[in-house]
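The structure appears right after this line, and notes come after that.
As you look at this complex, bear in mind that one protein chain is not there, while each of the others sits in place.
Per-chain residue numbering starts at 1, and chain names A, B and C are given in the order in which the chains are listed.
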């Protein structure tokens, strides 16, 4: 279930000095629970491969060429990952030949004519102090065969892909095409999603930093909501399919009165609907703060609207922030009730800041473990952290999404912090 | 021209110990230039009254009651001003009876039923650490007679108004009504506009803080514009009638490529129009960053659209940010040219943060000078800083707007920093 | 081994609504590794109790009285923990009677005469925005019998202790005395050490925030070291017995050239000693940055110096920062070599800031789990996070210290980041 493919037998002694080489057979349990009532515990047959340096490696450092690519939207820490990959390859494995592919998968399609960047320590040593990606990025799929042809023509042996689940799906197809052609190119993913909703991954990089920034915006929205009669602060944040950002930000700050997330549908109208409950709050407290994930309330849009997809193949979400703004305004207008609504849409500000110290360390480790895996000849996999251990997972394992458990501890906490009802459905 | 009215003869010895009492007759020149070519210099007959404590005061502290009001939009530092007024009245002049009027001028209209806050040192001592106004605010005019009646009924002697030019116009009318009724109520304004466009005032409070915040947003927009192929960052900021914020932010950060301000009209279309020049930049550099004041390009909207006014009586501006976004997107679409535009509208985030240290000190001094003026029996005036001196100005003096001088040093600097042409008119 | 004591049979149905009640028998494995080479895995007989709400509880909320105490040095997040305990008790369990003990254990000794604080939601709701502890703290042991007598006299049922390992040792003694007297007082610890060196605890609260602050200081030291000829930045940071802070800060920032930690002894003099290697670096690069844990190099002090203990019973460390400063200066002076050394001792600045968003969430959860444990009648235990699960540990389990593994991954990383030799012993 969680087996990682190898490109071949490892015959090279690793050039790194370490006391902590990891054996593929020394693993971590998938389920670490034990139930003493029934004498059951996680089965030893389901386990995950631990990340870390291998004593024997597959690629000969002096003849190895690596490439790094960044795809999809920005997230704090991308540059930290790039930097760590380059530093680890260059100084620890003595792989000096590292290409940066610009503008995501497009950079592998000759027709776009994007140039290649030589990644060297001097170039990357300070990039973690700025946000974004020095390689730039793009969304959307490109032709798999053309991309593999480019990698082959460039003599790439190690292909590091930093990106979201769309990127990992493409990386999977690239891996299959490479295998079909029997090429010796390892494909290693470093999963990136600011939404923190990857299956089997404790926390995605950039998430901590994002929460810090969201909290600052909530503070501003709170100030604004209290700064005018019947003030309402409405903040739309990231979270296409999951409300992890909304829930964490709610817990980090006690000013949110309504957290609306994709996992919890709600009605606008009706006696138990959101607008009625908002009205009661406004009457009682004279101000309110609403935090809404971009993926929340998608069922509120009329079904007849054709669903569009963006360049990454994601369903283009209808804008719940704008819908809420207009519904709230017209609801209170119809009640002859003057409100002062201030709308905040800070996503681009949040995802483009540099990583904070904790994310920076995390990204550094992810980059280093990706290099260890790649040099060992692993392929078709991602590095991640699971129950506090750094592990290898097959590319397909991370493409399903982790939802907020609406019966779980965190959501209970969020409900209590906001004071909102368990359900706003009629 | 700049004479300040007094409520009456000052007969009380000031309770404060100071070595720096100011005499009304000791003033600062309106024009401090001298031209040695023609032996001319600023006329001594045009001078401004210096702010500061007076040796003799008009109000008897033990019998004085003060009120503070905050009107209009938020700006960093409002709480610092409130705090300074309360502390100065309470500890230095021993005026212990201070009311806070909630929700701006509405708080003086009985029909709204807003309660009054007792302002005491314990309540205000830490309020400078949070943004907004602890008194909350509102926009719009209220009935002058009713407000004066409320002040009289509450036995207010000193009325401190923190607000923008609309507030100062209302304060002027209130003063006139007070004079008509021969009441002994001093009206002292502390002018607030984040746009920094008040005539005769070096700098409005909150401006420094605002620029720091705008610069952070520009950095994010810069990162986003470089993070995708043909990336365009478009940032709309405050500045209804003047581009001071846009110009200062451009000078504090070297990443802005186009600064669009109300003072400089521009065309969208045509060979010398903005869109063509933007296209050239994108072709040349692959990304661009645009900073636009909310009041820029208002002539680009069709004249037939009826101009609306907001509650403060300001003309409701058409949204230049949204217009530019849609015009840029359709222009490049028509050229078959894929761009990635990210739009930023951070005004509410910027104006709701706490004041930085420098604004905090400035606000403290403004509040203290307002109290000195009020206790001396001055009325119908504002406190401000002019050529580095704290002064008194008649209320009417600050209601005209200071524009960016488009032939002056700052705008020249901004043009050079952005590299944009002097004119984008055909 | 990791069994938690109960005060008695739980007979009260928990008032909280939750879908996620935890059974004492459902646990997490102590060892989650599996070795497929030998078919061995962590033994199910060694497991840890999971934290979380219990369906049946021991204390009757309406008759329960709780107390909270904070001991030892400051750490970011203490107020967040206090706040979470109060909110969880008050709103979720309806325990309205909560006392705050001021100045640590002293507050339980009548002779000091410290007053008690009533902890209510209104008092604590915003305290997470400021650093420190609203209860204040103190160091040092107090008489156990007197403290238990105070708790009994105050009718405390639940005693929440936030503090370091000294505090946990005292809490253990208090628990034993309570048991001896057969009192029904539960003792729940929330372990606090900014050094992050508690056994079996993934990460202590405040650590993330501390690293962010240390990184800022390192950046300043780096700027200073490059700002003068042969500039040396010397930064002493926390870490009495372990170098976790030094190692994490080194990994989060690439400017540290020497990380000196308690786990790695070093010589000052001699060909392979620190001073010689520093000299080589200065000759080669003209500047250097040294990060030293306060507990590093304690063997460099002459043995004849009598070791003193501080009020907490910790051995009073000799000041390695001052020693290094003077040794470096005299070494280079003797070489006729002018250097510019700038010394930084920022510990008090780092530990007194408010928690960042991630620590704030963590503290909130720790506080809530502490309440669940207390209400269930658990005693003599602490809450913590182990392999990403919130768990209960006996008080004695956390009093041994976790060292940096000098053959492990993190220290290897730090060595590579700094470029310093594996050993600086002759």
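Here is the rule we go by: a residue touches a chain if its C-beta (ideal position, glycine included) is under 8 Å from a C-beta of that chain, and two chains touch if they have at least 3 such contacts.
Predicted, not measured: the structure shown is a model, and the values here were computed from it.
J.: Give the labels of the shown chains that the missing chain contacts, considering the complete complex.
T.: Contacts of the unshown chain, counting the full complex: B, C.
J.: If the hidden chain were put back, which of B:13, B:36 or B:111 would touch it?
T.: B:36
J.: Please identify which residue in C:199, C:298, C:352 or C:388 touches the non-displayed chain.
T.: The single option touching the absent chain is C:352.
J.: Just name the one of C:86, C:185 or C:221 that touches the chain not displayed here.
T.: The missing chain is touched by C:221.
J.: Tell me, which residues in chain C touch the chain that this view leaves out?
T.: Here the touching residues of chain C are 74, 103, 106, 112, 130-133, 136-139, 216-217, 219-221, 223-224, 226-229, 231, 342-346, 348-349, 352-353.
J.: Can you list where chain B touches the absent chain?
T.: So the residues of chain B touching the unseen chain are 18-20, 23, 25-29, 32-37, 39, 41-42, 44, 47, 52, 87, 91-92, 125-126, 128, 202, 208, 211-212, 214-215, 248-249, 251-254, 356-358, 360-361, 364-365, 368, 387-389, 407-409, 412-413, 416.
What we mean here is this: only the chains that are shown with their structure count from here on.
J.: Would you identify the shape of the chain contact graph, picking one of line, ring, star, complete or other?
T.: line
J.: Upon optimal superposition of chain A on chain C over Cα atoms, what rotation angle is obtained, reported to the nearest 5 degrees?
T.: With C-alpha atoms aligned, the rotation comes to 180 degrees.
J.: Max contacts between which two chains?
T.: So the chains sharing the most C-beta contacts are A-C.
J.: Measuring from the mean C-alpha position of chain A to the mean C-alpha position of chain B, what distance in angstrom results?
T.: Averaging C-alpha atoms per chain gives centres 41 Å apart.
J.: Could you give the separation in Å between the centres of chain A and chain C, each centre being the mean of its C-alpha atoms?
T.: So the centroids are 30 Å from each other.
J.: When the centre of a chain is set as the mean of its C-alpha atoms, what distance in Å lies between chain B and chain C?
T.: Here chain B and chain C have centroids separated by 47 Å.
J.: Two or more other chains in contact with one residue: find those residues in chain A.
T.: none
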